[in-house]
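Presented below is the structure to which this report refers.
The complex appears here minus one protein chain, its other protein chains still in place.
Let's turn to chain A:
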Amino acid sequence: MIASILHGRWPLPASWRLTAGQVPTTPSSGSSCTGIQVRDLWVERQGRTLVDRANLDLEPGNVHALVGPNGAGKSTLLSVLAGETRQNHGQVTWSGRPLDDWCPNALARCRAVLPQEAVVTFPLTAWEVAKMGRLPHRTPEQDTPIVHECLKRAGVLHLSGRDYRSLSGGERQRVQMARVMAQVYETGPQRPGVLLLDEPTSALDVRHQLRLMELLRTDAARGRAILVVLHDLNLAAAFADRITILEGGRVADSGAPRDVLVPATIRRVWGVDCVVETDTHTQCPWVRLRYGASKPHCELESLP
């Protein structure tokens, strides 16, 4: 009794509970998270339009890259999908049901979000941070092997006993990645789950960037839907099934890497010149920026 109270189980109606272990009000597990549709999404904050009539389809089994200049609304779009920010207009549907109809806990058990940064002020070990991903679940006996496996896949198992705050930026990012993977771990082939990742490679060295993207590909092959914000166009070209380019809150283009990554679009959106070649090994598009040929530095200030 005392143990169950300590773990937040309390004899009250489910709607009164304040912990993450609520009884899901969702339909059968087989139908959860089979795809996300974003229609006419419009987000405005303090008089500024952050997302402007955006459409997006996130399919199971796909790695979907979201690219665009700084401040294009990528993170805002992601946080709407995560249920954190509310849109002013438009609709987000998960498996055909509006996002608002989902019980937050049921959502948390099949969808995980990697934020750009997470500040930790308490002396948590890397292991404990990764284990946070298990909070929405009621599976104490499975938590240890799952957290172990996820830390291993993220390549940070050797850091599990270290204080999270003493880790380097890239190591922290990988620990957070382990936390995210632990959150949707046992969803399995029947319930592949959704990952929303905001710049997961920003602090990683090239080796770990590749390892992470390969990890995402393996996950997608098992039916997981993955939306990933990236800045490296070549990573997106090599690993994404679809690329959506955001510019000033609008979708500038969306489609297969080969169709989207063309010099004209890149010049229009980012203001840089490039040539797009084909990688002889992977047959993926390869964006080669032309240094010195883009607009001079002094003009950067006046870019839109």
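Quick note on the criterion: contacts are C-beta pairs under 8 Å (C-beta built on N, C-alpha and C of every residue); 3 or more make two chains touch, one makes a residue touch a chain; residues count from 1.
By definition in this document, contacts and distances are computed from a predicted model.
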Name the absent chain by its UniProt protein name; which of "Tetratricopeptide repeat protein", "Iron complex transport system permease protein", "Ion-translocating oxidoreductase complex subunit C" or "PadR family transcriptional regulator" is it? "Iron complex transport system permease protein"
Among A:62, A:160, A:209 or A:244, which one touches the chain that has been omitted from the display? A:160
From the listed residues A:55, A:144, A:168 or A:278, report the one that touches the chain absent from this view. A:144
Hidden partner chain, touching residue among A:71, A:98 or A:123: A:123
Which listed residue, A:82, A:178 or A:274, touches the chain dropped from view? A:82
What chain A residues would touch the chain not displayed? 5-10, 17-22, 79, 82-84, 104-109, 111-113, 115, 118-125, 127-129, 131-133, 135-136, 141-142, 144-146, 148-149, 152, 157, 160-161, 165, 179, 183, 185-186, 188-189, 222
